[in-house]
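Complex shown without one protein chain; remaining protein chains in place.
Think of it as A and B in the order they're written, each chain with its own count starting at 1.
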């Protein structure tokens, strides 16, 4: 398995992978909100084409990737702006029936990714799925039907059964972001998937260690899968429990939290400034269910100094984590 | 058991069942927001009287109904506007102790529906419960104590034990809506109750198939009960995670979601335009916990063409669902 792309060291280079849209995205992101100035829905946005390869991986895992041989768990972060269309050509290189099912965006029944609608790839088959998106639209009473913007996700819906239970268990999932024009773009992105008793299908100390420099803008993408219920906790950081994680002004009534339910099929995202308040150092992220964190559902967020150097004590903390986590996980396994 | 009223084909005809309030409701709904123009709390709103019959149903189920012999699972949708009072005469036609306990509204201890307060119907007994409601009221600091508006629910609180465990398990529950004046009224309403491993006390393929025509305004009422934790997912539709499911303007910070925790005692509601974005077709709603959807916690939302005709592929999808669901449910039962 390749190094997982859930930790992107350059947002721009990651975005460049999504068809020809990278430059357009960066430009649009600096344009400010365009709501209200856009013409009819169909006319807004760009259409981007991306090919995704579903592949078997060692250890009975499966992954999505943007090029042959590059499948990862989780799959690549896919991004679009409200109004954009994503045309996904899914190449099934495996011997299993599978699909790709998105949350949040618009699709017709042929792109549902559900066997119910006959929407899946047989072994070896290539199939195109079209995901559209739209801005909010005015309704009666000065209300608006919501647009597509959100921290969404995508996953298999066809391997093993009609809900993709086997595909999800083995790694066929990833993050999907639909942004509003004007949204702030991050410096780095981390994808965290709580799936059964694992994070990104791994347990401590093999869970991802995410890294950023002090005060870099980091976007966390959190996704829940499987059968268990979890709570995501990040040490020394906090976010508003709303669409972006940031307050939309002094009268935004959203609670500010640092621990949030992360349950099957749900997703959320937020941006923090790395080490804001707490400073550089090694900070844990983990499931706050005690037996889950004990059993290996924890990982590290290394906030380096602003110049990229290691802060005091960081090496020791990493070593402790690796030792503690390995011990706890093996004890937990022994007791099962 | 009668055809369940959780799917109302005409919002007005349903509302007409709630005492004499139907016309008044429709009128009030078109009035726009009246907040701030209302006099003292006690003077606002109408008092409506409704008789509810608690009845035993086949299969060891129980239901509430608005007329003798018409009890259903879930019970009827009850609606009021902030300021209204609902006087419920509960007729207990069964041999069990039971009650009716509402969420969200105002009631004194005698209408609590809890044995703690001696508030229940003995077998064969008739008892009146009074549910009041109120608009938001100004508090210090430019804040407001919340009004009663919400997507609430009601349920038994006395059968089997002092928390109504047996009554809830067997079907004594339903939706209760308190609207603010000016709220948009839907064309159709669907009630979905996740109760143990069932939806409305049924498993696939016998779960309700909800129907609407393309772009009809549909109100989903979601309620959780029992002992298990669930997540409600609806394909190809999305809603704002706020009071109404619609954004209150471009600066509403609420996340937009398509998957939400639905746990014991909780409820939420939202409105969507049927097939907005995705178009007509058959869309699944289901619990996103994999073992729950596998075991039968899924159902269909049939979005017909605008003229009411069947969209292409819909019949096939329905047949697939019935076959798949029956197979999965029987396999699940065999493994238990």
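Going forward, a residue touches a chain if its C-beta (ideal position, glycine included) is under 8 Å from a C-beta of that chain, and two chains touch if they have at least 3 such contacts.
Please read all numbers here as calculations on a predicted model, not as lab measurements.
Participant: Of B:163, B:179, B:217 or B:237, which one is in contact with the hidden chain?
Facilitator: Of the candidates B:163, B:179, B:217 or B:237, B:163 is in touch with the missing chain.
Participant: Which one, A:89, A:122, A:291 or A:309, makes contact with the chain that was left out?
Facilitator: Touching the chain that is not displayed is residue A:291.
Participant: On subunit B, what residues meet the omitted chain?
Facilitator: Listed in rising order, the touching residues are 33, 35-36, 103-109, 112, 114-118, 132, 134, 136, 139-152, 161-163, 165, 168-169, 224-227, 229, 240, 242-244, 247-249, 252, 254, 261, 263-268.
Participant: Which subunit A residues touch the hidden chain?
Facilitator: For subunit A, the residues touching the absent chain are 32, 182-184, 229, 231, 233, 235-236, 238-240, 244-261, 272-273, 276-279, 281-284, 286, 288-294, 298, 311, 313, 316-317, 320-321, 324, 328.
FYI, only the chains that are shown with their structure count from here on.
Participant: Please compute the C-alpha centroid of subunit A, do the same for subunit B, then give the distance between them in whole Å.
Facilitator: Centre separation, subunit A to subunit B: 32 Å.
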